[in-house]
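As you look at this complex, bear in mind that one protein chain is not there, while each of the others sits in place.
By letter and in written order, the chains are A, B, C, D and E; residue numbering begins at 1 in each of them.
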Amino acid sequence: MSNSIAIINRSAPYGSSHATESLDLAMIAGTFGQDISVYFFGDAVFQLIEQQKPQTKGVKNLSKVIKSLIFFDVENIYVCQKSMQERSIQLSELCVDATLLSNDDLKASINKHSRIMVF
Amino acid sequence: MSNSIAIINRSAPYGSSHATESLDLAMIAGTFGQDISVYFFGDAVFQLIEQQKPQTKGVKNLSKVIKSLIFFDVENIYVCQKSMQERSIQLSELCVDATLLSNDDLKASINKHSRIMVF
Amino acid sequence: MPLHIIKQSPFDSPSLAQCKLTLSAGDAILFIENGIYCLNHTDSELQKLAENYSLYILSPDAETRGISNFPDYVTAIDYEEFVKLTIEFSASISW
Amino acid sequence: MPLHIIKQSPFDSPSLAQCKLTLSAGDAILFIENGIYCLNHTDSELQKLAENYSLYILSPDAETRGISNFPDYVTAIDYEEFVKLTIEFSASISW
Amino acid sequence: MTSFTLLITSPAFDSQSSHTAYEFCSAALKLGHKIDSIFFYHQGVTNSNNFSVHHSDEVNLHQLWKSLATEYELRLNVCVSAANRRGIITEQDAEEIDTTYYNLDKPFESVGLGELMTSMNASDRLVQF
Partner (left out) sequence: MTSFTLLITSPAFDSQSSHTAYEFCSAALKLGHKIDSIFFYHQGVTNSNNFSVHHSDEVNLHQLWKSLATEYELRLNVCVSAANRRGIITEQDAEEIDTTYYNLDKPFESVGLGELMTSMNASDRLVQF
């Protein structure tokens, strides 16, 4: 546990720069061989919607960025089930096979980490 | 009504720069002889607490800034009663004699303005 | 009669709740940026608002976020129609 | 056992609500910056939290905001004690 | 024809709002309306920083404003105090702190808040982003 990293995403995509720079950080952590877990919590579950279609030139499609996390050795992707329910999002709408966590499992999973960052 | 200005404050003081720059703007508007109303709504009611004592050098006491608004000809200061109640703030804790508005009066008052800014 | 522009998520900010406190008959609400996520409210809050106010949604911002089917009580508009709305209403409030 | 640091107002952000979803036995919560306004919750929410978790408040941030009398279920601390808390707990989460 | 003052208080990169303002402004101009001024205040002043360097696949809003301003002779007014606090200075500001470097340049103009009052009074509508 000593150096395991948890990135807790809680921001919706596009409205702010949180999602982009948080995912950049996750990819670098993966590339550097860190033990990293990425959580999608609260409004960050909107980052996982498959059907995103950015209408502005120069704005990256975040669902594609998230799908590419695996190529940077970021394998532990967790989604808060409660956050999805509150926002009426179905499992079939997500862009990746993420692990859905109940509230108790979410707590237990986050608590295993000693470096926790929130975006 | 054509050029009357409403500034709706809704941010708590100190945590962000909204309050400082909104009050700067109100003072300039007053100095320029504009017809201006300043509203304290939501978390902005915390800006009106008399007993503020900034503990950091170089951070202005906002209650003093608000008290000085009158010297810049900013006379219409309105406070949302509901916002105060929700935050357990008593009238006696406020730093100025502001006009307390019920929700209906707040709507009617804001609607008189054609230039509305939110901070 | 202001046009209320909601640009923040209702789950993350008090924008929608604060806007609701200032609505009067004849007002309209336009959802842009993360305000688009007001459509994800489960409690049919928007449907209730639509009974008394005109609701608009900025179409490119909705498509960016993966929402292309809009409920029939909101009108999807583009930037030119956004400009027209700000002219039609005497004032706007950006929440 | 993380130390949860709440720095946003509970009326303006989901920080307190989100933090509560991740609390486990033994955790502590420290209120700083606009998180100080968690003390203004009318529904005695903090008092309930204090039954299971240690609650701290950063004293200079409270005084800045005009709060100098603290309820007895929160412990007022200074920056040096803030540093000590981050050492005592194995991790911290800044909400 | 309607005349507008656009007030931009959101940061250039960290919020979508400045981009929304740009699209709104472009649409208004296409429809033949007049933009009296675009006033950058609060975090909006970051739109005027000409040191902004972006990856080739990212938007450079600073450049977009410049092009639009040149095409339509727009006034891009930046509140001087709000800019200075955020590390955005003109050549003249630079002289006052004894440096020769600066990052706020034409067509952006450093002005006082009074200009916002003047512009609002001359316009039919104010829209904040």
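The rule we apply is simple: a contact is a pair of C-beta atoms (placed from the backbone, for glycine too) under 8 Å apart; a residue touches a chain by one contact, two chains touch by 3 or more.
What you see is a predicted model; the values in this text were computed from it and never measured.
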Next item on the list: List the shown chains that the missing chain touches in the full complex.
Entry: A, B, D, E
Item checked: Residue among D:L16, D:I32, D:L46 or D:V74 touching the omitted chain -> D:I32
Check: Out of A:Y14, A:F41, A:Y78 or A:F119, which touches the unshown chain?
Finding: A:F119
Checklist line | Option touching the unshown chain, where A:Q34, A:T56, A:N76 or A:S109 are the choices | finding: A:Q34
Next item on the list: May I ask which residue of E:E58, E:E109 or E:D124 touches the chain that does not appear here?
Entry: E:E58
Item checked: Hidden partner interface residues of chain D, rising order -> 7, 32-34, 60-61, 78-80, 82-84, 86-87, 91-92, 94
Note to self: Could you pull out which residues of chain E are in touch with the chain that's been left out?
What the structure shows: 11-14, 43, 46, 49-55, 58, 62, 81, 84-89, 93-94, 96-97, 99-103
Margin query: Across the whole complex, list the residues on chain B that are touched by the chain not included here.
Written below: 14-17, 56-60
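We adopt the following convention: only the chains that are shown with their structure count from here on.
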Next item on the list: Spell out the chains that contact chain B while also contacting chain D.
Entry: C
Next item on the list: Starting from the mean Cα coordinates of chain A and chain C, work out the distance between those two points in Å.
Entry: 27
Check: When the centre of a chain is set as the mean of its C-alpha atoms, what distance in Å lies between chain A and chain B?
Finding: 39
Checklist line | chain A: positions in contact with at least two other chains | finding: 14-16, 42, 56, 59
Checklist line | Two or more partner chains touched - positions in chain E | finding: 16, 126, 128
Check: What is the complete set of touching chain pairs?
Finding: A-C, A-D, A-E, B-C, B-D, B-E, C-D, C-E
